[in-house]
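Complex shown without one protein chain; remaining protein chains in place.
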Amino acid sequence: MADERIKHVTMPKWGLSMKTGRITEWLAEEGETVSQGADLADIDTDKIVGTLESPEEGVLRRIVADVGAEIPVGATIALFAPPDVPDAEIDAEVAAAREKLASGELEEVAGPTVATVEVDGRPLAYATLGDGEEVVVLVHGYGGDKNSWLFVQEKLAEGRTVHALDLPGHGESAKDVGDGGLDELARAVIGFLDAVGVPRAHLVGHSLGGAVVTAVAAAAPDRVRSLTLVAPAGFGTEVDGEYLRVFASAASRRELKPQLGKLFADENLATRQLADDLLRYKRLDGVDAALDKLVKTLLDGETQAIDAASLLGSTSVPTVVVWGREDRVLPVANAAAVGERAEVRYVDGAGHMVHMENPGAVRDAVEEAVRRG
Amino acid sequence: MARTISYREAINEALAQEMERDERVIVMGEDNAGGAGSPGDEDAWGGVLGVTKGLYHRFPGRVLDTPISESAFIGAAIGAATAGMRPVAELMFIDFMGVCFDQIFNQAAKFRYMFGGKALTPVVIRTMYGAGLRAAAQHSQALYPVFTHIPGLKVAVPSSPYEAKGLLTQAIRDDDPVIFCEHKALYDTTGEVPEEQYVIPFGEANVVRDGGDVTVVAIGRMVSVALAAADELAGAGIQCEVIDPRTTSPLDTDTILESVESTGRLVVVDESTPRCNLATDISATVAQQAFGALRAPIEMVTAPHTPVPFAGNLEDLYIPDAQRVVNAVKSVTSWER
Partner (left out) sequence: MTDTLSTSVAYELKPEALHDAYRMMRTIRAFEERVHEEFATGDIPGFVHLYAGEEASAVGVCSHLDNRDTIASTHRGHGHCIAKGVDVKAMMAEIYGKSTGSCHGKGGSMHIADLSKGMLGANGIVGGGPPLICGTALAAKQKGTGGVGVAFFGDGASNQGTTLESLNLAAVWNLPAVFVAENNGYAEATSSTWSVASDNIADRAAGFGMPGVIVDGFDFFAAYEAAGEAITRAREGGGPTLIEMKFTRYFGHFEGDQQTYRADEVARARETLDCLLRFRGRVTETGQLSLEELDRIDAEVAELIDEAVDEAKRAPKPRAADLTTDVYVAY
C-alpha cells in the first residue's frame, strides 16, 4: 500500500484544448521545502507558457518529469512527501506512476464544461467549472475568449460556480455584435445571467470586459454582487490605439505578431502559436467586421472613447481593481480615474494580460471582491 | 463551435456554405451528382468518392453532371467564370489533366495577362491526387508541380480537414484560377473544424510544429508523415520544425527561410516524382537565399523517378514514409564537412 502522505503533483490542464505540456524549467529542487502557491515549474503547452504554482506544501521528494519531455495532462510530474517516508516507497510510487502513463490509463482530467445559451436570438458560449451557490462570471477583453481565464478559473471554482463566457463577436459565440456598443455587450451579459437562471453574480472583467461588467453594474445593480476589474477599459484616456486598430485589420501573422508583444511585460510570451490561434479566430466570417465596430466603441482618435469611471461612480457595488504596472495597452496611469471609488491593486512585473502573467494576484483580488460582496 | 469532421465532410461543407452564401457558385464534373438520365437515383454518387453528395438536391440547378469531356466542361467552367459565375469544376483525377490542360494553362491562366488586366477568371478546379489506394499509374500521381509552374494559376494542397475547408472557401472567393488538390488518402482523416465559415489566405505557410534543430517542409499528405517522423526524432533529442506551405503557388518562402535561418538545416518531403518537383523548387530557393545559414546540404525525400506501381508492397516503397524522413533528418543533423 502506498503511503497516503505521498502527494502527486500532476500536469495541470490549462485551457480546454490542452492535451500535453512540457516542463521547461524546474523552479524548486529535490529535497527543498516548498510552500503552497510557490512557483514550482515553468510549463510550455504550445499554446501558452505559464508557471505552475505548487498545489502542495512540504518537501519536494522527487521530480518525475524531465525537462523537455512531453507529458500528458493528468500525469504525475513530481512527488511531495514528508522526509520520513522511505526512498524505496518514493521509487515504487514513481514506477507506478510511470506504468500508469505507459499503459495509457490516465484519468480524463475534467476541464470546464462548455455549453451555449441563446441570448437575444443568438448563441452565446460559455465554460463552467465548479458547483456552488456563489456564482462568479468571468468576462474577457477585446479579441479574447473564455480560455484567457485558464489560470484563474480552476482555483476560483472551489466551492463556487464559475462561468467564463465568450462575448458576442468572440470565441464560439455568434459573431454579430449589433452596433458594437457598450450597452449591447452589457445586455448580452445580463441576458446570459437570465438564460442560466442566475439572479445575482460576482462579475470579473478584463480590459473591454471590465468596462462591460461596470456597465452591467450601472444598468442592473441588483444583479451584481461585486466587481473585479482587471486592467479595465473606460478609465482614464490613455490607450494604445495602434494595437486595437492593427489587431482588427491585420490579415497575416507578419502584421499581427509584433502587436501581440504589447500584451505582456515579457514580449516572449507572445508566441507564434498565440498569433496563429488569433488568426484562426480572426478568419472566421464576420470577426473582422465585429472587431472594427468594437474599435470604434473603444477608441476616439488616439484616446479612449468609453467612460466607465462615471458608470462605476453611479453604483455602490463593492469593487476591486487590479492593474499590471507594465501594461502597454491600457497604461496603469489610467487607474487614477478610479479615484476613491475602489481599491486598486498594482501588480509588479505584469502587463496587460495580468490574469495570465500573475494569476495569483488576480485570484486574490477576486476573492477580496467576493468577500466584500 | 469547432467539432471533429472528416476531410471529405470539410470540403463538402465549404462547398455547401459558399453555395448558400453566393448564388454565383456552381459545381460541375463527372458524376458530381451521378445518375443523370439513369432510371435509378439522382445524386447516386455525389462524386466518385462522395465528396459532393447532397449538394444536387440542396441547390437545384447548380450541380451539373457532365459527359466525359474534360476539355469541354473544364473549358466551360473557365468560360463561365469569365462571364461572372464562380464555378467549381472537378477534374476527377489530376492524372486526367492531359485531356484538358490547354484550357487550364493556355486559356484560364493567361487571360488576365494577355488581355491587359481586363479579364477575371475566378474558377476553381478541384482534383484528386496521390498514391496509397493501389489505384496504379494513371490514377495516383502528384502533379501539383506542373500547375505550380504555370504563371497565372494558384495551387492549394490542404493537409487536414481544417486546411481543406479554409483553403477551399478562400479558393472560391479568390478572383484568380485555383487548382485545389485533394489527396485521396486523406478523405477519411478527421480533425477539428469550425462550423462557421472561415478562410485561410493563400501564401501563408502553417508552422505545424516548432523545433530548433531542423526545418522539415512537407506538402499535403506528407505533413502527417513528417509529424510522425518528428515524434520519433524528438525521442532521440532532435526537434523538428515542421512547415506546411498549404499553397504551392503562391509559396510562403518567407516562413521557410525564417525557419532555416534559425535551424540551419532543411529536409523537404514531397510525394511527387523528383525531377522539377516542389522539393527541387524549395531547395533551390533556400540554397540561393539562405546559403549562409545552411550548416548541411539540403535533403529531399520524394517518390522515385517512376510511374506509380500497382503491387501494394511496391507502392508502399514508392510513397515517402516516416522512416525515410527520420533518416534524412539524421543525415543533415550529423553531417560534417
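Labels A and B are assigned to the chains in the order they are written; within every chain, residues are numbered from 1.
Just so it is clear, contacts are C-beta pairs under 8 Å (C-beta built on N, C-alpha and C of every residue); 3 or more make two chains touch, one makes a residue touch a chain.
Note that the coordinates shown come from a computational prediction; the quantities given were computed from them, not determined experimentally.
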Note: the excluded chain touches shown chains B
Only one of B:114, B:276 or B:314 touches the unshown chain, namely B:114
Touch assignment to the omitted chain, from B:35, B:79 or B:307, lands on B:79
Given B:130, B:152 or B:320, the correct residue touching the omitted chain is B:152
Across B:12, B:52, B:66 or B:127, the one contacting the chain not displayed is B:66
Contacts from subunit B to the absent chain lie at residues 26, 61-62, 64, 66-67, 69-85, 87, 99, 102-103, 106-107, 110-120, 151-152, 154, 174-176, 203, 250
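Heads up, the rule we're going with is that only the chains that are shown with their structure count from here on.
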Expressed in whole Å, how far the mean CA point of subunit A lies from that of subunit B is 38
In their shared complex, subunit A is touched by residues of subunit B numbered 1-2, 166, 194, 196-201, 204, 206-207, 210, 234, 254
Counting only contacts in the complex, subunit A reaches subunit B at residues 46, 70, 116, 125, 172, 175, 251-254, 272-273, 276, 280, 283-286
